[in-house]
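Sharing a structure here in structure tokens format.
All protein chains of the complex are present and in place, except for one that has been dropped.
What follows is chain A.
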């Protein structure tokens, strides 16, 4: 039985990708500009936002990465569920 994923899954995943991409760019920038306070503030803003997005996604669709919370106490969710290349 192959259940198709809800559209919400892709939408939230893309939002996470957008936030994480900005984080990566800002990380690289801040490595060479450690005192740029405005960039640091933007980085923290996006880090917080990304954490929220991941929290929302994981509570709805399961763990995103190893080390994520296993939210179903009676079932090990990490092994199941569509893998990134199947999504």
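Throughout what follows, a residue touches a chain if its C-beta (ideal position, glycine included) is under 8 Å from a C-beta of that chain, and two chains touch if they have at least 3 such contacts; residues count from 1.
We take it that contacts and distances are computed from a predicted model.
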{"item": "Name under which UniProt lists the unshown chain, selected from \"Formate dehydrogenase\", \"Anti-sigma factor antagonist\", \"CoA transferase subunit B\" or \"Spore coat protein CotJA\"", "value": "\"Spore coat protein CotJA\""}
{"item": "Footprint left on chain A by the chain that the document does not show", "value": "17-19, 21-22, 25-26, 29, 32-33, 36, 38-39, 46"}
